[in-house]
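Only one protein chain is missing; all other protein chains are in place.
Letters A, B and C mark the chains as written, and numbering starts fresh at 1 in each.
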Amino acid sequence: MIGQGFMGAAHSQGWRVAPRFFDLPAPVEMAVLVGRDAGRAADAAAKWGWTESSADWREVIARDDIDIVDIVTPGDTHAEIAIAALEAGKHVMCEKPLANTVEEAEQMAAAAERAEAKGIRSMVGFTYRRVPAATFARDLVASGAVGEIRQVRANYLQDWLVDPEAPLTWRMKKELAGSGSLGDIGAHAIDLAQFITGQRLTTVSGMLETFVKERPLLAEGSGLSGTASAERGEVTVDDLALFTGRFDGGAVGSFEATRFSTGRKNAFRIEIAGSKGAISFDLEDMNVLSVYDGTAPGDRLGFTRVLVTEEVHPYMANWWPTGHIIGYEHGFSHQAKDFVEAVANGTNPSPSFADGLQVQRVLDAVERSAESGSAWTPTA
Amino acid sequence: MIGQGFMGAAHSQGWRVAPRFFDLPAPVEMAVLVGRDAGRAADAAAKWGWTESSADWREVIARDDIDIVDIVTPGDTHAEIAIAALEAGKHVMCEKPLANTVEEAEQMAAAAERAEAKGIRSMVGFTYRRVPAATFARDLVASGAVGEIRQVRANYLQDWLVDPEAPLTWRMKKELAGSGSLGDIGAHAIDLAQFITGQRLTTVSGMLETFVKERPLLAEGSGLSGTASAERGEVTVDDLALFTGRFDGGAVGSFEATRFSTGRKNAFRIEIAGSKGAISFDLEDMNVLSVYDGTAPGDRLGFTRVLVTEEVHPYMANWWPTGHIIGYEHGFSHQAKDFVEAVANGTNPSPSFADGLQVQRVLDAVERSAESGSAWTPTA
Amino acid sequence: MIGQGFMGAAHSQGWRVAPRFFDLPAPVEMAVLVGRDAGRAADAAAKWGWTESSADWREVIARDDIDIVDIVTPGDTHAEIAIAALEAGKHVMCEKPLANTVEEAEQMAAAAERAEAKGIRSMVGFTYRRVPAATFARDLVASGAVGEIRQVRANYLQDWLVDPEAPLTWRMKKELAGSGSLGDIGAHAIDLAQFITGQRLTTVSGMLETFVKERPLLAEGSGLSGTASAERGEVTVDDLALFTGRFDGGAVGSFEATRFSTGRKNAFRIEIAGSKGAISFDLEDMNVLSVYDGTAPGDRLGFTRVLVTEEVHPYMANWWPTGHIIGYEHGFSHQAKDFVEAVANGTNPSPSFADGLQVQRVLDAVERSAESGSAWTPTA
Partner (left out) sequence: MIGQGFMGAAHSQGWRVAPRFFDLPAPVEMAVLVGRDAGRAADAAAKWGWTESSADWREVIARDDIDIVDIVTPGDTHAEIAIAALEAGKHVMCEKPLANTVEEAEQMAAAAERAEAKGIRSMVGFTYRRVPAATFARDLVASGAVGEIRQVRANYLQDWLVDPEAPLTWRMKKELAGSGSLGDIGAHAIDLAQFITGQRLTTVSGMLETFVKERPLLAEGSGLSGTASAERGEVTVDDLALFTGRFDGGAVGSFEATRFSTGRKNAFRIEIAGSKGAISFDLEDMNVLSVYDGTAPGDRLGFTRVLVTEEVHPYMANWWPTGHIIGYEHGFSHQAKDFVEAVANGTNPSPSFADGLQVQRVLDAVERSAESGSAWTPTA
């Protein structure tokens, strides 16, 4: 695994726990943790249970005893590492967004395609697809329970930047993060909406907004936390992205991604309405899917609050008895499980780098629309 | 109508509005409002739209041009007025609880039975039976949707007495109110639980508690509000009633009635679980009935939040379009409508005085159980 | 009152009930109901309690004994009637939207301004401003509880047109209704968002969509119901309107109005987030306002579910005790009360025709944006 931030902890938990609850076709060994700083990498490896650590990712991906490379670094480094790893014959899992630009994403998707020809697998980490309620939503839609889809409402709302004195981290610098709310959490909204509906956005109209344009620089610390200094720097990414879109299956959608929605901590809410039914999901209450069956008797119509903890629900047979909920990190175990299965069985895991590229193109179209007066902008 | 407190306003709205939304078999004229104090009765009559007022209920019930007597006075006066009115050949609607004692209620039920032989109708005002969601709940249970009922949980929770300085009104004096939370709101819990389940409590085990034993006397004002004086008086009724019971159909139930449940304003919550399904209701959200269908597919199980505003729901075809909710007082219009229909059609309205007596017997059994160490006490 | 559809029933209830709960400075007499068809007007007058009926609105507005004209006809007739009534010296309450076009609305606003110089009052019926939770939301925002507003999310979702066989009523014909979801319910979303925030939309980017382009013609019946015939006609209005906007106070907003959102019956949801707090409202649960106080202690943060039924809440002291909820039509009583007070006290009621015109301009800007590729379009 390359990288040691918040995502490093989450992916480590995925690799650690998956084999304890699922019957995997191959054993998982947590071999090497790679970080820029050798000391911090060694500490993180010890903490998280990786056998070794290293500060040199190139050396690690060259090793024969490494089968899988898991990339959890900031987006600006994904392309270089992922392409090198694929070319070294390693199966690659890469955190989302796939890259910071369409160009990089295209190179990665091309590398993944070349690798696939040699049996090398790759996958982008849109983990929320593997929240059981989200997977179940996809299944319901695919089964026709919602009918012809008409509206999609996808809001990903957080509020950790509301304080104008919150310091300027890498996530607020365009050169490192690519974009702000849009790429960070808007990318999830796009991917999950497309995943559940089985439709793709063809055209978008959007706007971006930066509410707080200057913030204190980080005096010390890194990642997403640290002490503020007296100096200030410019925020070069969006605080909010708002866009509408048309899907290739006829649905229309509205999207919002922001880290400024006071009171919403991790409220990733998706509502889908169709000719026969509707579904509603909120990541803050992630074990629940609300399902509306428009074909129910007229006096029994309403949203059913399905607690997605039954054995028949995706992934849930391997966890706890009914009614015992799971948490944020379980999606990483599901992701690890599915990736190991794909690698061992010689199938392509999903979402692919091509899927990641497509999301990148939507993000890019939103940015271009925002720059051109919110005009409709095709995503391809 | 005899009485002019909070219930007078509610019943007046019922009589006023029912003919405007429902097609009644007879016209409704709001003829005379009777109150102890002539001046206040005249004011209330003008305010609420009654043609005349009077301070002498005996005179009014003797009038030939009066068909219906609606009694909304405190419980200690119900028996005398209702029996006199029935004997004068008037149809009688009487607020709940039917009386303050089993003895009075027995006399009233006997009077109602004698009157019925002459075609005179009577009804006790357990209005919540006519909240559409509650009526619908009864219909669902009667249709077998819940199967064999196993548990009933009925809590009626308010918090308007939490403040120990809230003054001592008639509702806290046993000689006027009969009992405290038990008779005031516990009576509703008993009636509605029995109504929805179609089962009757046969035996109960209960406790009563008075948390604040002395309160400031009312310096001036009456009814439920007024200014506190410096003197204090004893609270002679319960602040909380807690009891369990067994129903004649095999269900077991737990009940709580209190005006001390901080944060609950008018939370009358009923949950019923059976072999095939379950329902859940809360008066604070009275347009909703939550319905669980245990026969649904295993991945679709959950409580459905039915917004009881469809044309097919009880009483709702005559109000607003779907999704437009109704409020507290609509039950009084439904009650007025059903009573007028019964009188005009020569049928017996429900709940009868006999039903009111049966609730009184349950209340009495709870009090006796509480006095005898919570021992099981039969209700009949 | 001119008009006798669904809105006629609602306004009648407002006039009927307001004087019974509020102390009005002048008595309310429900004098004449006017409808195109004399027989149906007479029936409606009898049903709703109007003293007389008429088929000639011109005659009625010429009468000396009429002080107030309440217009509840379809939007294409508002301008002619309202202007005539104002010129006849009558105070005018006019249902929303003020008109079907900006031009008509401008004429109405001009007429209202001329009338105001003579002490004649006018008001447009954006009744939801008078839902106590909405009024309270406005008060909270005005008090600074939300801080600097950043996002507005306003969705008005219904589903009564999901069935493609629902017949073509006047609401689906552009010449009668002006627009579809946009003018019908989107107008409410715009007005209420502006009312609560105290900010006005300056520019919008929008799209309109018609999902079902042909529907059965009405064989018989009128208004919003009737029997479908075998013939079909074209739907000339939108089924869905989706737009974003910028407010003059710096907030950004997203709006959706649709009668196709399966499962949502009357879900008018508004969320407002600011630098210090946030609020959330849903008309299906209209007695509740969820309030987030960002200045609360860090371990106590969260949305507080305020049941807006306390004496201190707007309008609520005159209804029922705490916890006893009100329904859809109570807003019409509040509207009647406020209008009578304004007329009697010689003040201008709100929202004015000028406010109605401004909403009309926003609706028009959304339509023009939709026609020009969703480009940003100024509202003035």
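In this text, a contact is a pair of C-beta atoms (placed from the backbone, for glycine too) under 8 Å apart; a residue touches a chain by one contact, two chains touch by 3 or more.
Quick caveat, the model's predicted, so the values are computed rather than measured.
Chemist: Considering the complete complex, which visible chains touch the unshown chain?
Modeler: Among the chains that are shown, those touched by the missing chain are A, B, C.
Chemist: Looking at the full complex, which residue from B:G3, B:G35 or B:G277 touches the chain that isn't shown here?
Modeler: Missing-chain contact among the listed residues: B:G277.
Chemist: I'm checking contacts with the chain that's been left out. Which of B:Q4, B:T127, B:S261 or B:Q360 qualifies?
Modeler: B:S261
Chemist: Which of these touches the unseen chain: C:C94, C:V291, C:V340 or C:A375?
Modeler: C:V291
Chemist: Name, in rising order, the residues on subunit C that touch the hidden chain in the full complex.
Modeler: 136, 291, 293, 296, 298-307, 310-313
Chemist: With the missing chain put back, which residues of subunit A would touch it? List them for me.
Modeler: 6, 9-10, 12-13, 16-17, 20-21, 47-49, 158, 160, 224, 264-267, 283-287, 307, 309, 320-330
Chemist: Could I get the residues of subunit B that touch the absent chain, sorted low to high?
Modeler: Here the touching residues of subunit B are 146-147, 150-151, 153, 155, 159, 162, 164, 205, 207, 209, 211, 240, 242-244, 252, 254, 256, 258, 260-264, 273-278, 292, 294, 301-303, 373-376.
Heads up, the rule we're going with is that only the chains that are shown with their structure count from here on.
Chemist: Which word fits how the chains touch one another: line, ring, star, complete or other?
Modeler: Chain contacts: complete, every pair touches.
Chemist: Using CA atom means as chain centres, which chain is nearest the centre of all the protein shown?
Modeler: The most central chain, going by mean C-alpha position, is C.
Chemist: Copies subunit A and subunit B touch; is their interface built from the same residue numbers (over half shared) or different ones?
Modeler: Counting which numbers both chains contribute, over half are shared, so the two copies meet through the same residues.
Chemist: So, what's the distance in Å between the C-alpha centres of subunit C and subunit B?
Modeler: The mean C-alpha positions of subunit B and subunit C differ by 36 Å.
Chemist: For subunit A and subunit B, let me know how many angstrom lie between their CA-based centres, rounded off.
Modeler: The answer is 54 Å.
Chemist: Would you pick out the residues of subunit A that each touch at least 2 other chains?
Modeler: Touching at least two other chains: 301-303.
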